[in-house]
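The complex appears here minus one protein chain, its other protein chains still in place.
Just so it is clear, A and B label the chains in written order, and each chain counts residues from 1 on its own.
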Amino acid sequence: MRKLSARASQQTWTSVSNRKPPSVGSILRTSLLIFLTLIVLIPVAWFMLSSFKDLTDLSARPPKLLPTRWATENYTEAFKMYDYVRYFSNSVIVTVVATALTLLVNSMAAFGFAKYNFRGRDGLFVLTLAMIMIPLQVILIPIYLVVSSLGMVNTYWGMIIPAAATPTGVFVIRQYMLTIPDELIESARIDGAGEFKIYARIVMPLARPALAVVAIFSVLWRWNDFLWPLLIAQDERLYTLPVALALLNGQLVVPYPVVLAMSVMSIIPVLLIFIFMQRQLIQGIAHTGLK
Amino acid sequence: MKSISLRKIIAIASTFVLTAGLVATAQSSAQADAGLQPTANQLADWKGKEITYYFYNDSQAELDTTKSQIAAFEKLTGAKVKLDVIPFTSLDQQLQARIAAGNAPDVARLNNPGFYYNSALNLETFFGKKYVNDFVKGSTYQVTDPSTKKLVGVPYDLSMNGPFINVDQFKKAGVPVPTSWNWTDLIAAAKKVQAANGTEYAFAMDKSGHRMSTVMSQFGAYMVDRAGRNVLSSSRFRATKALKTITDLYKADQAPRDLWIGTGTKYSSPVSIFVAQQTPVFFSGNWNLATLARDAKFNFQVVPNPKELNGGGWPGGKFLMAFKTSKTPDLAAYFLYYLADANQMEEMCKKAFWIPTRNDLVSKGITYPTRSADMEIYLKDTAATPAAAYGIQTVPTVIAPIYNKLRDLMTEVMAGKITAQQAIDQQIAFINTQLATIKK
Partner (left out) sequence: MVSPSNVTKRRRSTFTWRRRLVPYVFIAPNLFIFLTFIIWPALRGIYISFFDSMDGSQFTYVGTANYKAIFNDPTVATIARNTAIYVVFYMLISTLLSLTFAIIINQQKFARGFFRSIVFLPVMLSPIVVGLIWNDVLDRKVGPLNTLLEAIGGGSPGWLVEPKLGMISAIFVGVWVHLGFYTIILLAGLQGIDSSIFEAATMDGATRWQITRRITLPLLKPTTLIIVILSTIHGFQSFDFIYTLTGGGPLGATTLIVQYIYERAFQSPIQYGLGSAAGVILFLIIFAFTALNFLVGKRREAI
């Protein structure tokens, strides 16, 4: 009763536009969001501007906001130094195939863990989880040895397969699948549907938000991954974009402006992918038939 | 991991030796000719085979020249060479991984030969015991296996440390380009030029214990002698003086303090600061000459190293090694031989401003098409470098940690945490522990 009267008194405020005054909460919320936007956009925008500056501008003190001269040669140099098109397409191939594989393998495992009771389930799940905890640098050399003994060094599959079984992916999808009601699955079984069909036709569509999340993560991890491809790809033909960037950055004399330009170029595809997938994400979430 | 049988090695070696006979004459003739030639049998053997060359480059010129030399080699032998270009900072990391997995490259250009003694081919079995005499004395220490005393690689280029100056800025400040000076002169000149031009810094040096050793050598201090002994303790005072000279500049922010301190254990070079004309003096070495020649939009020049007790600079270098796991060891060895041959090395020196490591080229002298005055100075400094400077190269397995520790101690001095004296004392102790790890 108390709450109702509070609301009522709000509505008796006299205002010209007949709109409710912003509450403290909404002011706080808006300011936080604005702060977030600024703190994300400003450094990135600064970075992008810097990629058009030449060396003298970059070391100017105090720093200049806009370049005195738009040093587009930073970008053309990058193209000249390295076979950008090839590295780009390699990145695309590895990212796309790896993401598809990851989604398939992780969702199957998540389904197994979420919707079945079997011996060793909890133990295996904890094991899966434990895998997140191993830092890559520690097992880098041993993984390399394994991959090499399988003859997968310097191949696309060598770059794609080892990291496909992401524990985080299994974790997230399973957590989401837990919320899918068992009754849906049981009724499908009674109707005579096979297990795989249940997985493919019923559970997967319902798990779309989680899948979208894992897909986006996978795209990001693979696109930006450089430690592993650097080790596996021994042929320039297989280099991905981050490897090329690491090459530039790791030279004895770093061509800093070119590095900046290449970095900006490597961001743009992911940006586009995310903007595109973001709509899918929204749609996926909107179509959740969990009622 | 495949290993070559001894019998096969002897068979290969004898084919080379039989056809050789030209090794001795190559050194004496004014025009260095091709030296060893492969036999018809070998050529037939090699046709269509592929070897991998693991390579990194300091400048575009090096990459381009390597590519053209490879093309010529392929024509010569009918074999193929796959060029793997690696970033300098992941050099050892990747090479170690490949060796561990059994797919090491056939030939590699590298920095720390001390790690690879066990995996490298003994070049004496291919080119004879006298091959080592082709190269400047002292430059082969790091590629001589200390346990077997055999030559397992060749010095590919000798690098020499020394200062660059911004000639335009010196002129504006009315400071003449030095032809000989000491550190007091250098610092005074640098500060004067800084004031006259309003640059951010007066001085900048690569963040490296290797560069610091140059200064120490000029003050008469060394860390390891040619018998592999710790001699820093006997030159403590001079070493402290040298260290203080540099760290004082950094502490006062007259040298790029932030760049040094803020990069942790990573290598950083203030070359871009020099190119941006924010420091009139840049203490580095000849590997930067090609890039500066291309990128500097002002007049710059190499000047002689300052002379305190000693003159000269400090040597460094890169090496070529061929690996035991190669499927065609004789082809790999010959590729190495070819790259280090007088003709190829001369070409590389001219194009990439390298200093030669071969005796024949050093005595003949190299005419550099551009920037010959600069290279003159480097060569003079190379000749003036005291023999003691090569001492540390006799303990290749601990060179890197010793340099890195020196660098880290310098960071602490610059941040005001310890004094230069304490830094040197700690360095002495550290060198002792490092030397103790060397298995005799």
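Everything below uses one rule, namely that contacts are C-beta pairs under 8 Å (C-beta built on N, C-alpha and C of every residue); 3 or more make two chains touch, one makes a residue touch a chain.
Just so we're clear, the structure is a prediction, and the values are computed from it rather than from any experiment.
Using the definition of touch stated at the top, determine which of B:Ala108, B:Val136 or B:Val398 touches the missing chain.
B:Val398
Out of B:Leu83, B:Ala100, B:Val167 or B:Ala293, which touches the unshown chain?
Counting the whole complex, the residue in contact with the absent chain is B:Ala100.
Touch as defined at the start, partner being the missing chain; which of A:Thr68, A:Ser89 or A:Gln175 qualifies?
A:Gln175
Can you list where chain A touches the absent chain?
3-4, 7, 23, 25, 29, 32-33, 36-37, 39-44, 46-47, 50, 58-63, 104-106, 108-109, 111-113, 116-118, 121, 124, 127-135, 137-143, 145-147, 150, 161-165, 167-168, 170-172, 175-176, 179, 195, 199, 209-210, 213, 216-217, 220, 223-224, 226-227, 242, 245-246, 249, 259-260, 263, 266-267, 270-271, 274-275, 278-279, 282, 285, 288, 290-291
What residue numbers in chain B mark contact with the hidden partner chain?
Given the touch definition above, chain B has residues 1, 90, 92-93, 96-97, 99-100, 112, 115-116, 118-119, 200, 257-258, 261-266, 397-398, 400-401, 404, 411-412, 415, 417, 437 touching the missing chain.
Basically, only the chains that are shown with their structure count from here on.
Could you please state the distance in Å, as a whole number, between where the Cα atoms of chain A are centred and where those of chain B are centred?
Inter-chain centre distance comes to 42 Å.
Given the complex with chain B, which residues does chain A contribute to the contact?
Touching chain B from chain A are residues 55-56, 58-59, 61, 81, 140-141, 144-145, 148-149, 153, 230-231, 234-236, 246-254, 256.
Considering only the defined contacts, which chain B positions touch chain A in the complex?
Interface residues on chain B, with respect to chain A: 52, 56-60, 82-90, 94, 96-98, 100-103, 200, 269, 271-273, 275-278, 287-288, 291, 295.
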